[in-house]
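Just one protein chain is left out here, and the rest sit where they should.
Coming up: chain A.
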């Protein structure tokens, strides 16, 4: 394992398309549910318990067995009821794959895989472990929304990073939980969902004016 390689994979500056996505936050901000750092705390804890857990488990599973990408990809389709969120995940998977291919010899996993599948395959190609892939996935899930919150709400960036630091142990715990499941059959991998985010994503996709792609 290489700690520096893991940091590279988890770095928000990796050119992998994430900057254009708020991971559901913009819809909730517009609905008035997220206005402050305290609201963001609740939103991110919810993300950790749901989409971060699912993403981390699938990233870990894809890292353990990249050749099983098709089943994992279908498993994520089944866990993503919102077509807009499926599209967003595949767009980010494609972008991540482009960045990954420039860095490591990544296995063939299709042209537009779901983001966690691409992340797992990249981690595998980089010589990282399923647990490390899970940490990168969980970390990316909350840091992406947090960065969007700074841009959307003008929140104090120090307060937001203080929140991320408080959430780091929970992020580790979720990643460990997810990694422990990486050998499970696809149908038994975590399937936690957030229906309000699914509904929000569908509304968001119809807006004429929006700042983020999702």
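One rule holds for everything that comes next: a contact is a pair of C-beta atoms (placed from the backbone, for glycine too) under 8 Å apart; a residue touches a chain by one contact, two chains touch by 3 or more; residues count from 1.
Just so it is clear, contacts and distances are computed from a predicted model.
Engineer: Which of the following names does UniProt give to the chain that is not shown: "Multiple sugar transport system permease protein", "NADH-quinone oxidoreductase subunit K", "Phosphate ABC transporter substrate-binding protein" or "Urease accessory protein UreG"?
Structural biologist: According to UniProt, the chain not displayed is called "Urease accessory protein UreG".
Engineer: For the full complex, which residue in A:8, A:49, A:99 or A:177 touches the chain that was left out?
Structural biologist: A:99
Engineer: Of the listed residues A:7, A:78 or A:211, which contacts the missing chain in the full complex?
Structural biologist: A:211
Engineer: Which of these, A:91, A:164, A:177 or A:199, touches the one chain of the complex that we don't see?
Structural biologist: Of all options in A:91, A:164, A:177 or A:199, contact with the hidden chain holds for A:91.
Engineer: Contact with the hidden chain only, please: which chain A residues?
Structural biologist: 13, 15-22, 67, 70, 91, 94-95, 98-99, 101-102, 105, 108, 110-112, 148, 151-152, 208-213
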